[in-house]
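The other protein chains are all here in position, but one chain of the complex has been omitted.
On to chain A.
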Amino acid sequence: MNTFIPRDEQDVATIVSDAAAKGTLLNLAGSGSKAAMGRPNQTDASVTSAALSGITLYEPAEMVIAARSGTPLSEVVTTLAEKGQQLSFEPMDYRPLLGTTGEPTIGAVAAMNISGPRRIMVGAARDSLIGVRFVNGRGEMVKSGGRVMKNVTGLDLVKLMAGSWGTLGFLTEVTFKVLPRPERTSTLLIRGLDDGVAIEALAAALGSPFDVTGAAHLPAPDRLGARTLIRLEGFSVSVDYRLNELRRLLKRFGPADILEGRGADAVWQSVRDATVLPERGERAIWRVSTAPTNGPILTARIAAAIDAQWFYDWGGGLVWIASPLDGDLGASVIREATRALGGHATLVSAPDSERSRVDVFEPQTEAVMALTRSIKASFDPVGILNPGRMYAGI
């Protein structure tokens, strides 16, 4: 398969308009580290952002950074860290889960709306993404948003581009607002809670005035090994105060230990990257977003039907599920439970052959699907950009 490596936005525009004229179906890629996600699709050629690299703007005092879409995420993270700042939404690294290599790009973070545990406090990637440049399916160079964090000028195409998986346009440059790295991070750890009680504890913490930036529950087969994690960040004096207050507030859930330093960071990284799940290579991995108190109800329904393993982030509102690699990978029971309780489920990881048999993204209502098809056509009338990556015909 032919691979295009455009050197600038104009190159991208030329490649895409040629493809549109010929009906060439394009696979849009960064480094390819997440090529095994989404619906498997058939394309005629690849376009990569490999040569579109480099930070184009960084103003620490304005808390804004812009980079070409192929810029390694690690380069953005390092550059921000040098000035004591970070991408606040804590983008997860899918490589351990998928067993892939390659250098994740900042463009993919935007295109797939990739967030992590801090999403509950500061929003998702889409909430920090304030500007995009992209080439649509007609080969036109389009901009939306900009470099200022308060901007309501015109339709917010930035949000539409975030999480559209390259089906609407090839992102060439993305601009994010950023936040300071906290002076100190501390985690309260409560052991031995069952799922329902743990989610109660997390709800109490998240409903407190103490600015919780991480709220996860990692069940264990013997329950005694279960861990409930509540993260606080900020200036040291303030973290101390809030740790004490939270301990008092959560007293009825049992004693809480305090975790700090490398070990605690590693735990949160394993929550972020879903490496908490055992046997992840031998199972299908699902990601379900629902209302937090529905989390344990959802897992109970699923566990009654299939052999599942799971853990919770976002106070219970994000449920990671590992299901057996047989039958429909648990799709019918997971989708049924998600539909009944409200939410959306994504099949994150499974072999290609399996992902082509099962809906990867949450099926939408006919009314929303009709809008989705028309929006796709308004960006990509011939249907050449990542066709079928999200939904058949999109």
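By definition in this document, a residue touches a chain if its C-beta (ideal position, glycine included) is under 8 Å from a C-beta of that chain, and two chains touch if they have at least 3 such contacts; residues count from 1.
Assume contacts and distances are computed from a predicted model.
Asker: Quick one: the chain not pictured, UniProt calls it what, "Heme exporter protein B", "Rod shape-determining protein RodA", "Peptide/nickel transport system permease protein" or "FAD-binding protein"?
Answerer: Spelling it out: the chain absent from the display is recorded in UniProt as "FAD-binding protein".
Asker: Which residue, A:A51, A:A220, A:A340 or A:V368, contacts the hidden chain when the whole complex is considered?
Answerer: A:V368
Asker: Pick out which of A:E183, A:E260, A:D307 or A:D352 touches the chain that's been left out of the picture.
Answerer: Per the contact definition at the top, the residue touching the missing chain is A:E183.
Asker: Check each of A:T100, A:S238 or A:Q269 against the chain that is not shown and name the one that touches it.
Answerer: A:S238
Asker: Touching the missing chain, which residues of chain A?
Answerer: 59-64, 83-84, 113, 115, 119-120, 123-124, 126-127, 136, 140-144, 146-160, 162-164, 168, 179-183, 203, 206-209, 235, 237-238, 241, 245, 289-293, 314, 317-318, 342-346, 361-362, 364-365, 367-368, 371-372, 374-375, 378-379, 390-391
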